[in-house]
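The complex appears here minus one protein chain, its other protein chains still in place.
Right, chain A next:
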Amino acid sequence: MPLQSLDIAARSATTTPPPGIRKTLEVAKLIDVTKCIGCKACQVACMQWNDIRDEVGENHGTYDNPRDLTAKSWTVMRYSEVESQERGLEWLIRKDGCMHCEDPGCLKACPSPGAIIKYANGIVDMQQENCIGCGYCITGCPFNVPRISEKDNKAYKCTLCSDRVAVGLEPACVKVCPTGCISFGSKEDMKDIAEERVVELKERGYGNAGLYDPQGVGGTHVMYVLHHADKPELYNNLPPDPAISPMVSLWKGVTKPLATLGLAAVAIGSLFHYVTKGPNEVSKETEKEVEKELEEEGKQ
């Protein structure tokens, strides 16, 4: 059961309106990458609040640990060493995790009613009790975020601490960040904070600084301030213009009603063909011919 059952904006595999009489404030988390020191306190806070302990991994020669998002690690720091003529070596650190898209590809792809819901405040949350483990959310996600657990075959990802937000608290990662790099509040306020910060960064020589709130997915409820907003791919391949893939739209868009109507038409068409044209029976003529043949055979 979702915590905020009155405030649901969208529900997977559901064709009727979800409960949604209340209009709530849209929230967002703003991650100011330019203030991040890579301490991983957010990763630790995420583990602690959600009470999940990932396996202790191995050193792969980078600071990334674990190396990738997993069913037990819903946020992971990505460390990119980027060299350029103008700036020399830069260490670009990004906190990766679910972006909480306004138009979520996971929810669009999910075949199980109510396994993924989007709250009116913009948080996209998986309801593992309804998850069937098909992995369509992974196919649908433009950011490669959901992970299926090998233990229980359910999909997991960042909840934006929907349980904390529901009772008026900020997400655990926001609470713990020592540099104030992560803020949480209404989406409008977060945009204002970002705007001020971008002005500051531009003054300090980051001419391409900007807010990452990709409109291809209708905007996101986790946004980044980037020093190089013109090249998001520098930050461990953050997609420059993410959108739900046309393949996913085709699959979950027109194919569904079109195929359903097509099948119904064939079935009903067959029935009416039978009713209007009648069955295709062996003609009396042929029956007589065969009888005659058999009689002749008998005489021989």
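The definition used in the following text is that a residue touches a chain if its C-beta (ideal position, glycine included) is under 8 Å from a C-beta of that chain, and two chains touch if they have at least 3 such contacts; residues count from 1.
Keep this in mind: contacts and distances are computed from a predicted model.
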item	value
Options "Bifunctional protein PyrR", "Formate dehydrogenase subunit gamma", "Ger(X)C family spore germination protein" or "DNA-directed DNA polymerase": UniProt name of the undisplayed chain	"Formate dehydrogenase subunit gamma"
Chain not shown: contacting residue from A:Gly38, A:Gly133 or A:Gly185	A:Gly133
Given A:Ser84, A:Asn153 or A:Asn208, the one touching the chain that is not displayed	A:Asn153
Residues belonging to chain A that touch the chain removed from view	13-15, 109, 111-113, 130, 132-136, 138-139, 144, 148, 153, 245, 247-248, 250-251, 255-257, 259-260, 262-263, 266-267, 270, 273-274, 277-283, 286-287, 289-290, 293-294
